[in-house]
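== chain A ==
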Amino acid sequence: MTQFDGKGSQVTVGVPAGRLKPKRVRRNLDLTLWEKLYVFEIIRGMYVTTKHFALNMLGFVLPPRGKKRSVFTVYYPDEKVVLPPAYRGRPVLVMRPDGTERCVACGLCETACPGHAISIVGAERENGERYPLSYVLDMTRCVYCGFCEEVCPKEAIVMSSEYQGLAETDRSRMRYSKEQLLRSEESVKGRIEYIRRIYSKCNY
Partner candidate 1 sequence: MQLLMFYLLGLGAVVAALIMVTNKRPVRAAMSLIATMSFLAGLYVLLDAHLIAALQLIVYAGAIMVLFLFVIMLLNIEEKEGRLAGSALLWQMIAIAVVGLVFVLMVSVVKLSDNVVPLGEAAALFGTTRAVGKMLFTEYLLPFEIASVLLLAAIVGAVILAKRRIDDSDQ
Partner candidate 2 sequence: MSEIAKDLHTEHMVINMGPSHPVTHGTVKFLVTLDGETIEDLKVEIGYLHRGFEKMCESGTWYQVFPYTDRLNYVSPLINNVGYALAVEKLIGIDVPERCKYVRVIACELSRIADHMTNVAAGGLELGAFTAFLYFVEARELVWDLIEMLCGARVTTNYVRIGGLKNDLPDGFKQKTLEVFKRCRVLWSDVNKLLTKNRVFIDRVRDVGTMPAEEAIAYGFTGPCLRACGVPYDVRKANPYLVYDRMDFEVPIGETGDNFDKYLVRMEEINQSMRIVEQALEQLPGGPINVDMPYYRWQSKDDIYNRIDSLIFHFKTVIEGIKPPPGEVYLAVESGNGELGFYLVSDGSGKPYKCRVRPPCFPLTAAMPRMMKGRLIADIVPTFDMINMIGGECDR
């Protein structure tokens, strides 16, 4: 791709001239004596930081519109960020109104999961309907990729917006059982709608 003329700078084979628009960054930024003296550049830098300082202090007293303060940080447990609908939190199972799970233990999520976090044991009810006898989600292995949600043919597992309480001090407690994962349909309604929207058509 690249060749040398021996002098060390000019080059390129395969790139039509003109398409490439090299822009030399000024390397030998000629420092004037003014800048060489350290002091004035330091003062300029201090002006920048002091400007931020002053504006932020002002922001504590007179917050900008729509915000509580002008600094960027969020007081985490007291305030929370607004998560976008696309956010992928802890995967949860969706519960039907009658308390049973939507999942039919088809095993697609188990297969699609790149981390092998899901293990399902299927069973059949009297009426012939399949259901997961046990559905274990090992959160130590989950990478929050959302493939389970993407492949599920029953909208039974969705990525909720839960992000609290994911860390544990004991690995055994991070293996979530079906009962721990079930959520009412109401609580994940927004996500289900979002999935329907983004995955409904392959080619929109």
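By definition in this document, a contact is a pair of C-beta atoms (placed from the backbone, for glycine too) under 8 Å apart; a residue touches a chain by one contact, two chains touch by 3 or more; residues count from 1.
The set was built so that all candidates are chains of the complex that A comes from, given by their letters.
As the structure is a prediction and not an experimental result, all values here were calculated from the model.
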Every option in 1 or 2 belongs to the complex, but the one touching chain A is number 2
Seen from chain A, its contact residues with candidate 2 in the complex are 1-2, 4, 8-9, 11-12, 14-15, 19-29, 31, 35-36, 38, 41-42, 44-45, 48-49, 52, 72, 83-88, 106, 108, 111-112, 114-115, 143-147, 150-151, 153, 155, 159, 195-196, 198-204
